[in-house]
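Encoded as structure tokens, here's the structure I'll be asking about.
With one protein chain removed, the remaining protein chains of the complex are shown where they sit.
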Amino acid sequence: MSQSPLVKATDLAKTFDVSAPWLNRVLEGKPRQLLRAVDGVSFEIPKGQTLALVGESGCGKSTVARLLVGLYEPTRGGFEFDGMDAHAAFKTPQGRQLRKRIQMIFQDPYASLNPRWRVEDIIGEPLREHGILSDEGDLRTRVEELLHSVGLSPLDRVKYPHQFSGGQRQRISIARALATHPEFLVCDEPTSALDVSVQAQVLNIMKDLQRQQGLTYLFISHNLAVVRHVSDQVGVMYLGRLVELADKHTLFDTPRHPYTRMLLDAIPKMHDTGKARTPVQGEVPNPLNPPSGCAFNPRCPHANERCRQERPTLQTLVGIRIACHAVEEGRI
Amino acid sequence: MISRIRQWLDSDVGHSFKTSPTAIVAAIIALICVVAALFAPWVAPHNPFDLATLELSNARLPPAWSPDGNASFLLGTDDQGRDILSALMYGARISLAVGIASVVLSVVIGVALGLLAGFLGGWVDTLLMRVCDVMLSFPAILVALLIAGVGRALFPNAHDTLAFGVLIISITLTGWVQYARTVRGSTLVERNKEYVQAARVTGVAPLRIMRKHVLPNVLGPVLVLATIQVATAIITEATLSFLGVGAPPTSPSLGTLIRIGNDYLFSGEWWITIFPGVMLVLIALSVNLLGDWLRDALNPRLR
Partner (left out) sequence: MSLLQVKNLVVEFPTRRGTLRALDDISFEIAPGEILGVVGESGAGKSLTGASIIGLLEPPGRVASGQILLEGQRIDNLPHEQMRKVRGRKIGAIFQDPLTSLNPLYSVGRQLIETITTHLPVSQVEARERAIQLLRDTGIPAAEQRIDHYPHQFSGGMRQRVVIALALAAEPQLIVADEPTTALDVSIQAQIITLLKTICKERGAAVMLITHDMGVIAETCDRVAVMYAGRVAEIGPVHDVINHPAHPYTKGLMACIPDMTADRERLHQIDGAMPRLNAIPKGCAYNPRCDRGFDRCHEQRPDLMPAGATQAACWLHDASSMLTTGEAA
């Protein structure tokens, strides 16, 4: 299958200036502080597939999500959508077309719907904004269709968000995201705030919709079990960098990068309990002050001098993409 | 209409109203004052400003329940023979009009600027906040005096007709700041919420997001502030009128009436100044109490 991928990110990077205000810097002699939230991330997502990005706090996965929907401008690099430069397109009037094709689902079901708007207005907003439907009757029909596709009743369109539960609100968010028939959906921890049984419902809906409409997903999560269920490819991020990128089975069955192994090991297991485990040492370092060389080296059992000096690049080794000197050198 | 009121009474805020005796009493008093003021030309027993109906023989009559009083002048008359009760109603009209007009203007300006500052951030925000700081360091009365003085100097002949414009502007000029600050704070919070981000992802223009998404969610505290500020504005206007730079004697507000009556206080004709004072206190107090109740009723944590 040699068709080009729908989404192709190349060396995507975003740095935030979190320095103290100018006056404080001058008076207290504080230096400028730059936060490298995302530091050179590259991946491809073929049409109809799901790439999951996992990692812990500070790894930059949410920033990547926001870069891909145009909420942030990259400091370096960019991504191509269906062959065109997305960020250049966002700036042009034609860029609005792109916003119909890329949509986002957010983590917090309580903050992602305007509490003062009715459901029909919330879902209808993208339709109105892009002038897809202007007739009130057509709009109402489409809104009811969308509500039905996520398992809600068409009568719910006149209600307000506070009348719904967390899981139902998340479904409304999904309905809103699907209003313009997008091709690419960026999902930022869509089920992290939901109970397990509700999560199951929402994940099933998302999978069904993907199959029915041929959607491509970028799925951000910190929950590896959920990721295992929904993804085709998995990318592991640490401190703004991609450390391993492989297809789901390879990653879960034979994780290569020490951080991936540590992550998988750290997950509390429901069924094979009583097993002694070696918890990993240390915590994620301050992103404002990342370690030199490989960002994981202070916590890595296989770190050598090269790891402390030289940052590993993401290469294709042993059939996957991985950034690790130890793997490159064949030490693990 | 009735059913909507009934629906509102059933809601959380309505329930809080029903169970708060202060709020109910305050609302009734405020309503009476407003109705009296609004319908003064029809409700007042006399028209105190129609020079043709005034008779000097009626001057300085005490209130009706005193031995020298006259039943048709319930609260007595002033030095020109004007019925105090009617003057109160007309005066309240002016006071309320100026108070509400200046608050409305303050709200419009303050909310607009606060939204812009909160949403756009950057230098717009810094500039606006510094302007607010400067405005806050001036006492309202001084600003009003300044503007009134400037107004008189610029338009020496027209100052009576311009008096109200000047009055409203001077109260507005210091009143908008608190709305701007409150709305800016709320806007900063709402701006980062995911529903605003969702609108941005869809491609909605920033101005539209401000207007349709953020504005409805930041208006809550504004309502409380505005209610309480009506009382403050009325008192400020009364102060200015008392000082002589507010409503002119030809269409006096309650403050003007108090000033006029002040001269007669020590000669024994206390009713000329006391009754306008009482009316002023009633209006300001009832509006203030309503504002207090509203703040508590809208506070989600106290529910």
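A and B are the chain letters, set down in written order, and residue numbers restart from 1 in every chain.
By our rule, a contact is a pair of C-beta atoms (placed from the backbone, for glycine too) under 8 Å apart; a residue touches a chain by one contact, two chains touch by 3 or more.
These numbers come from a predicted model, not from an experiment.
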item	value
Among shown chains, those touching the left-out chain	A
Listed residues A:Thr50, A:Gln201, A:Thr216 or A:Asn297, member touching the removed chain	A:Gln201
Per the touch definition above, residue among A:Gly137, A:Pro268 or A:Gly330 touching the missing chain	A:Pro268
Residue in contact with the excluded chain [from A:Leu35, A:Leu113 or A:Val226]	A:Val226
Touching residues (missing chain, whole complex) on subunit A	56-57, 165-167, 195-201, 203-204, 207, 222-226, 228-229, 252, 262-271, 273, 277, 279-280, 283-284
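Here is the rule we go by: only the chains that are shown with their structure count from here on.
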item	value
Chain centre separation (subunit A, subunit B; CA means) in Å	52
Interfacial residue positions of subunit B with respect to subunit A in the complex	193-195, 197-204, 213, 216-217
Residues on subunit A engaged by subunit B in the complex (per definition of touch)	66, 69-71, 96, 99, 102-104, 106-108, 111-117, 122, 125-126, 129-130, 173, 176, 180
